[in-house]
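For this view, one protein chain was removed and the others were kept in their places.
To keep things simple, chains are lettered A and B as they appear, and every chain counts its residues starting from 1.
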Amino acid sequence: MKVAVVQFPGSNCDYDAVHVLKDIIKVDTELVWHKRFDNSDYDAAVLPGGFSYGDHLRAGVIAAYSPAMRRVKEMAEEGKPVLGICNGFQILVESGLLPGALLRNSSLKFICKWVTMRVESTSSAFTNKYRKESTIRMPIAHNEGRYFVEDDALKGLRDKDQILLRYFGENPNGSLDDIAGICNAERNVVGLMPHPERASERILGGEDGRTMFESMLEWVK
Amino acid sequence: MKAVEMELSLTKEEMDYARKFLKREPNPLEWAMIDAEWSEHCSYKSSKPVLKLLPTKGRRVLLGPGYDSGVINIGDGYVATAHIESHNHPSAIDPYGGAATGIGGVIRDILCMGTRPIALLDSLRFGSIEESEHSRWLFKYVVRGIADYGNCTGIPTVAGEVEFDESFEKNCLVDVVCLGVGRKKGLVLAEASNPGDAVILVGGSTGRDGIHGVTFASKVLTERSEEDRSAVQIPDPFTKKLIIEATLEAVSTGYVHGLKDLGGGGLTCGISEMADKGEKGIEIDLLRIHLREEDMIPTEVMISESQERMVFIVENGKEGEVCKIFDKYEIPYAIIGKVIRDRNVVVTQNGRKIANLPTRFLANAPIIPRRAIKPRIKKAKPKFELPKDLSATLLRLLSSPNIASKEWVFRQYDHEVGVRTVVKPGQGDAAVLKLPNGKFAAIKVDGNSKYCYLDPYQGGASCVAEACRNLVAVGAEPVAMLDHCQFGDPNNGEVFWAFSQTVKGIADACRSFSLPCIGGKVSFYNEDKETGKAIKPSPVIVVLGLIDNADHITTAGLKNVGDAIIVVGSTGLDMGGSEYYRTLGIYEGSPPSIDLNLEKKTMKAVLECIKKGYVSSCHDCSSGGLAVAIAEMCIIGNLGARISLEKAPAGRLRVDELLFSESNFRFIISTEKPEKILKVLKKYGIPSAEIGEVSAGVLEFSSKRTSFSCSFQDMKKAYGEAIQRLVEG
Partner (left out) sequence: MYLVEIVIENKPRARDPEGETIKKDLMYKSGYDCVKEVRTGKLLRVKIEAEDEEDARQRVFKMCNDLRIFNPVAHTCKIEIRGKA
């Protein structure tokens, strides 16, 4: 199994994702520069967090037009697991691979803190190893994390069990319906604002993030 | 062709010296270059003789002051680099841009050594945010500027401090620190030492930004400063991020022989300093430089401080290999010249030499002797009655901006990116980060201008002591230090006296703790020209420490109900400059006395207890004294405590003095093994005692005559909400 972590100009959490996948989950992982990304070489892709293109115009919009995203779309259509973390989620949403939009936090400030979430659905490429309705903790660090989608689309997400994670106890950014992470209808493309790669080592605060990557391995089997 | 009015900051003596040395009159371009390089900011002409007092050697020190960053050996083939920068004057007029570009500058200094920046710290000083709308505005936007820039470049801002005092109303201080890590064999020095090597200017284009930036920093702010538009720099962290990745990739080729960031003084300072260090010369052709604005004259090009530019010295013949990397990241670059054998800085245009100055002359400004005059400061002993409601006093202190939680600040900083941050802001006395060799780095920045105002020598030494105590409290061994000395106008004898005394205090403390200074800065002219009011003396100290074993990492929050609470060190009457006095409107008194020997022994003792596994939590006592320290441990740990004050080793003190005195050399420890700890402390001769225990609810203090308590909710509210309430209303 080979995983690609796609690196855009301005990606920051790319090395972090590679470290967790390679050194902790122990899966063959490559950091791939967006211009050189060829999806046929990989079984899964991770779009890491950061500030691709400086978040200029809108977070994720410029990266969404990168040729690399056409290839990510192909992977998605092939049913391969694709994970968008934070800026990666923003890129997936701007590319149309996931519905909705990520708007400015209601506090209008960048927020870096650990949050609690509830696992709403274990039926996806990245949540299948969690226990349904368990609470997990991971850190967020973003300026534009407020999930928004139109009413009819929200109904669709709810009905089709596409809301995977909801903020629990406190909604840090004003996301609609407390949504922290969602998946597509085929359940192989997942986006979330919190950072699982920052919650994969106990010494850094917790290990609830590891399960997300382990779920990916399970899905590929 | 528009000419910029050349207002030189050089003194008559400096100009005479230049003419004498060169045996001719420099042309306008050359004058501008000399002016930039000899500015206080670039040359340290007032401060060099005093800075010589600081110890710079140590067994881990690879490079000390004089390079872009200090370098220490952390073992296993790895090195750490650290540097401190400030952007005081720009932040005073454009807090967002000034602070952001300050971060940009300090990152470059770390990058220049070929190391990867892994952490940032900020040390900020403003006027009163309780009373001044202006200071609130500066505070808000400085924090946002640092947040936006640090977050975008993906470097965690892991620790910091903020101090508020009226003396900073017109002259805020914005200090930023960067820590880097890399392999020893990948270290690059800012030296142009091989004739024939290519000089490549990489990054943003050159425009009129920041012209007179360094001379701006070396002048006192006047009312006209708000109109100084060309001194404002536009932050561009996205380009910086690309430059970080491209630089590290380029360095790994092995063909980069020298690296220098262009900051203060622009190209002039950059190339003259590199040539001087390499004992060679550099020749550049102005026409090769990418200009953003079309009608720039040579002087403007040579002193422009446009951001995000670096100079690479690349091995002759290997330019293509390195430039391929810049192409990958789509960063503009231009080969602008070469290293030459003659020790001159030569600027050409259209094949004609338009400036030609000896490197050694340009890079070494003549020292200006300064007079030091000791001022007369009254050391009064204020008298007032014991407050009736001590719990209200404690809550007031907890909500005082100098003490209150800075969570409003650090929540805006991404402190987790990089997956290295083990002890995060708000958890312990210093930040602790993972290092690539399995060890850990601890880092903290500290200053206290109130102490330094009352006694610069003691204040300087106290700052070093406090920073070291903070490191020891997290289980780290201090190994290196940076200092940034910020004062008013050095022409003022009293200011210069304070500066010399402060540096003496810092030097003595460093020598006593075997702590080498690996870098630092001096910023003068932090003074309001209209009122002549200078800032209080503000040395800012950064201490870097190492932890070998993850088990030693200690945080400040109380851990277990039933743990014993021990106070390490004796409390004396050290109220001058204290936060308690400040809340009562008292500004005189003697600042905390310093006993370097005792301080050293105490730190050694506490570190031994931590390494032996006896300590559950540890916090140093500083602002607000013992009471605030214990309250903070309760708030962070979500627990309470019962404290018997009469057990604390102390002089003859009234109860409020015992609670809020800011004596040095004290720690609070909570532990399951009090007898073991007391035994170690006794061995070192440190006065200490078990004064209470951790409880589940309230914080209670009792002594023979008084007792009072504070509820956990009240303390958390006072401490946690104060800054937010003041800034956001």
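One rule holds for everything that comes next: a contact is a pair of C-beta atoms (placed from the backbone, for glycine too) under 8 Å apart; a residue touches a chain by one contact, two chains touch by 3 or more.
This structure is a prediction, so every number in the text was calculated from the model and none was measured.
**Student:** Who does the absent chain touch among those shown?
**Tutor:** A, B
**Student:** In the full complex, which of B:Asp209, B:Asp414, B:Asp563 or B:Glu693 touches the chain missing from this view?
**Tutor:** B:Asp209
**Student:** From the list B:Glu37, B:Asp94, B:Asp261 or B:Asp489, which touches the chain that is not on show?
**Tutor:** In the complete complex, the chain left out is touched by residue B:Asp94.
**Student:** For the chain left off this view, which of A:Val61, A:Leu103 or A:Leu176 is in contact with it?
**Tutor:** Counting the whole complex, the residue in contact with the absent chain is A:Val61.
**Student:** Tell me which residue among B:Lys52, B:Arg292 or B:Arg705 touches the hidden chain in the full complex.
**Tutor:** The one listed residue touching the chain not shown is B:Arg292.
**Student:** One chain is left out of this view; which of B:Glu14, B:Glu85, B:Asp109 or B:Asp236 touches it in the full complex?
**Tutor:** That would be B:Asp236, which touches the missing chain.
**Student:** So which bits of chain A touch the chain we can't see?
**Tutor:** Where chain A meets the chain not shown: residues 9, 53-54, 56-57, 61-62, 65.
**Student:** So that we can see where the missing chain sits, which residues of chain B does it touch?
**Tutor:** Its contact residues with the unshown chain are 93-94, 96-97, 137, 204, 207-209, 226, 228-229, 232, 234-236, 238-239, 292-293, 306, 330.
The definition used in the following text is that only the chains that are shown with their structure count from here on.
**Student:** Applying the document's contact rule, which stretches of chain B touch chain A when the two form their complex?
**Tutor:** Its residues touching chain A are 144, 147-148, 151-154, 236-239, 241-242, 328-330, 410-419, 421-422, 424, 434, 550.
**Student:** Taking the complex as given, what residues does chain A use to touch chain B?
**Tutor:** Of all residues in chain A, those touching chain B are 9-10, 12-13, 15-16, 19-20, 33, 35, 49-51, 53-56, 109-113, 139, 141, 143, 195, 197-198, 200-201, 203-205.
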